[in-house]
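I am attaching a structure below and will ask some questions about it afterwards.
The other protein chains are all here in position, but one chain of the complex has been omitted.
Labels A and B are assigned to the chains in the order they are written; within every chain, residues are numbered from 1.
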Amino acid sequence: MAKAMTSTGEAAATLERYGLTDDQLRAIFRNMLLQRQLDNRGFQLNRQGKIPFALGSEGHEAIQAGAAMAFKRGHDILAPYYRDLGLAVGIGFTPLEVLLSLFARAADHNGGRQFPNHYSSRKIGMMSFSSILAAQIPHAVGAAYAIALRKETGRAVLVTFGDGTTSEGEWHESLNFAAVHKLPIVFLCENNQWAISTPLHQQMGQPHVYKRAEGYGLPGESFNGFDPLATYDAVRRAMERARSGSGPSLIEGTCYRFLSHSTDDDDRTYRTREEVEKQRAMDPVPRFEKILIENSILVAQDADALKKDVLRETNEATDAAEAMPFPEAKDLYTNLYEGAWEPWQ
Amino acid sequence: MYAPRVVTHFERFGLSDEQLRGMLHTMLMQRTLENRGFQLNRQGKIPFASASEGHEAVQAGAAMAFERGRDILVPYYRDLGLDLGIGLTPYEVLLSLFARAADHSGGRQFPHHYASKKLGRFTISSIIAAQTAHAVGAAYAIKLREERGRAVLTTFGDGATSEGEWHEAVNFAAIHKLPVVLLCENNEWAISTPQSKQMAVRDIYKKAAGYGIPGALVDGFDPIACYGAVRAAMQRARSGDGPTLVEAKCYRFLSHTTDDDDRTYRTREEVEERRKDDPVPKFERFLLENAILSSADLEDLRAQVLAEANDATDRAELMPYPLPSDLYAQVHAGPWEPWQ
Partner (left out) sequence: MAVASPSKVMTNVEAVRSTLYDALKRDDKAVILGEDVGNRGNVFLITKGFIEEFGPERIIDTPIAEASIVGIAVGMAMEGLRPIAEIQFADFIYPAFNQIVGEAAKTRYRSNGEYTCPMVIRTPYGGGVRGALSHSVSVEALFYHVPGLKIVVPSTPRDIKGLLNAAIEDPDPVLFLEHKRTYRLIKDDVPDEYFTIPIGKANITQEGTQLTVVSYGLYAHQSLEAARKLQDENLSVEVIDLRSVRPMDRNAILDSVRKTHKLLIIHEDNKFGGVGAEISAMVAEEALFELDAPIRRLCCPDVPAMGYALPLEEEYMISTDRMAEEMRAMVRF
C-alpha cells in the first residue's frame, strides 16, 4: 500500500489517505504548522528574555498531528509527555493556553506552576504529568484499567513517550501490567533517536522499540514518524483495537528532534551539524505541504494563507497571554490538599 | 528430558562421571538442608526458613558451570543449591539458619542471604530484582578492567522479571555487551501469583530479543541440560560476546517460606503432578541406569549427606548468638558514633 511518503520522505505517486477527507488532511497540515510556529515562538520568547525556558518539539509535527487525528475527543484519554505540543493542540488545546503556559501566567491550567508544555486539561481528557520520564506510563495504565473496569467500550487511552523513556523501569512494569490485563491503551513511542545527548545505541542493545512488544505478548509495529498519514493509520488501528477490547499495542514512529532538547541545552556539544542537516532534509512540514499541493488538496495560495493565519493566531495568543497577570505570591499555598489547609510554619 | 530407561549415550557436555556424581551430591545436599530448615522451624528452633525444593537441578547444573575463584555469583534467596555447588559449606548454611554470630552476615540477615567474598558470592537483600543491577555493575567492572575469562552469573525467579529494576539492568547489560549471564529460575509462582497473572507470555527467554541479546530455554529439571546452557552462556560472556538471558523452567514444590501456606492458592493436584518430575530421584535413576553410580554408591552418598547435615546442625546450634553490641558494628567504615 502506498504511503504518503517514501522512507526518504519523497512524495508517493498516489496518496494513500486512509479514509481521511481533504478537510482532515488540511487540518493535519494546519496542526503541523501551528505546532512549528508555537514551538519556535517559545524559543524566540526565551531569546528575547521574556520567558526563562522552552522545550523543542520540532520534528515531531507529523507523528503528533497524525496521532491527534486518531484521537476521539470527548471519548479517549491522552497521557502525553512534555514534547507533545502538537498532540495537545491537535486534540483541542488552544494557542492561548499554550502561551499561558509559556508565560507561566495565573490563567494557565497549572496556574503557572509547571514548566511550559506540561499541560493538563480535564475538559479535553489530557492527564496531568510531571517532567519525570515514564512516570506517566503507569498513570495511563491505571486510567485504562478504570475504563476496562467500568466496561466503557469505545474508549481508550493514548500514552506517548520518547525513546529515552523506554529505559525506565516504570515503562517496563506498565507495559507488562497492561498486557496481562489486556487494557484499552496504545503505547506510542515518538522515537526521535536522542535522549537529550544520548543516542539510541547507548540507550538500547537493539535499535527498535517496537521489537520489545513481543516480550510482553503485545503486537508491535513501526512506521515512519515523519509521515502524518502513516502515523494516523497506525495509531487509528491500534486505538480501534484498544477501544474494541482487544488490548494494548506498542507502536513506534521514527522521527527526529531538530532542535536542542530545550532552550537550556546546546546540541552542538553532542551531535554533528551534518547529522541534523541530513534529518532536516526530510523535515515533515514542507514535505507534507508538497504532498498536499501535488495531490491538489491544497493550492499554493491556500498554503500561504494558512501560514499567515497560523502566525496571526500565534501572535494574538502571545499578546493576549503576555498581558495576563502572573499568579500571586499567595497562590503558592493553594491546592496542596482539598479544602482548608494550614501550612506548617 | 531423559527417559526412565537405560540410555547408552547421552549428551554430557564433557562432564566426567565424577562431576556428574558431584552434581547429584549437591542436589541431595540442597534437598536435605532445605528440609532441615523447615524441620528446625517446626521444632521451634528457628523462626523462619525459605524453600528451594524443585530448584535442585538448575542450581546444581549452573553451579557446575561456575568457575570458582574467577566468576562472580549474584544469586537470590532461593539459591541454596547454587551456593553449595560453588563451595558454601553445610555448616555455613546452618549458621545462617540459626542466625549465629559466626554466620556470614553475623546473624543479621534472613536465612540463605549469604555473602562470601572468598567464593565470589555477593551480598543480597530480600528485595526482588535489586541484585540484578548489582550483577550488571560487577560485570561492568570486569569489562572495564579487561579481565577476560571472568563473568558474572546472576539468578532470579520469574517474579523478578516484572520489576522495573530488572528491565533497567538487562537493558544496560545489553547496551554495553557486559559479561553477565541472566539466569531465570522460572518456578511458575511469585508467592501466590501464577505466571499467567505476572505476564502475558509463556516464555521469559523471549524477552531477550527486545533487548538485543540472545535468549535460551532449558529444562530446569535436567541438571545436565542446565549445565550445558549456563556453560555456553558463561563462555560467551567470558569471551566478551555479551550477556545471555537463560530461562530454566522448574517448579517450587513447597510453600514460599515457612510463613506461607501454598494450599491457600494452588491445588494439591497441581503440586503432585509436578512432583512426578522431581529432579532429584530422576537424576539418581539416570545415573544408576547409566552405571555412573551403583546402588551401594547411592546409599553411601545419602548417608554421607545426612551425616554432614547432622554434624553441621549440631555444630551450628552450639555456636553463640551475636552480642547486642554487634548491632552497632559495620554501619560505616571505621569508628562511628551512633546518634543518640
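Heads up, the rule we're going with is that a contact is a pair of C-beta atoms (placed from the backbone, for glycine too) under 8 Å apart; a residue touches a chain by one contact, two chains touch by 3 or more.
These figures come from a predicted structure and were not determined experimentally.
May I ask which residue of B:Ser192, B:Asn290 or B:Asn310 touches the chain that does not appear here?
With B:Ser192, B:Asn290 or B:Asn310 as choices, the missing chain is touched by B:Ser192.
With respect to the chain omitted from the figure, which of A:Tyr18, A:Phe71, A:Phe161 or A:Phe177 is a touching residue?
Here the residue in touch with the unshown chain is A:Phe177.
With the missing chain put back, one of A:Leu38, A:Ala140 or A:Ile291 would touch it. Which one?
Only one of A:Leu38, A:Ala140 or A:Ile291 touches the chain omitted from view, namely A:Ala140.
To test your reading of the contact rule: which positions on chain B touch the chain that is missing from view?
47-48, 99-101, 103, 105-110, 125-129, 159-160, 162-165, 190-194, 197-199, 259-260, 264-266, 321-328, 331, 338-340
At which residues does chain A meet the chain that is not included here?
Chain A touches the chain not shown through residues 77, 79, 108-111, 113-114, 118, 120-122, 127-128, 130, 132, 135, 137-149, 169-170, 173-174, 176-177, 180, 334-339, 342-344.
What we mean here is this: only the chains that are shown with their structure count from here on.
Using the touch definition up top, name the residues of chain B that touch chain A in the complex.
Within the complex, chain B touches chain A at residues 162-168, 171, 174-175, 177, 196-201, 206-213.
Within the complex, which stretch of chain A touches chain B?
167-173, 176, 179-180, 182, 201-206, 211-218
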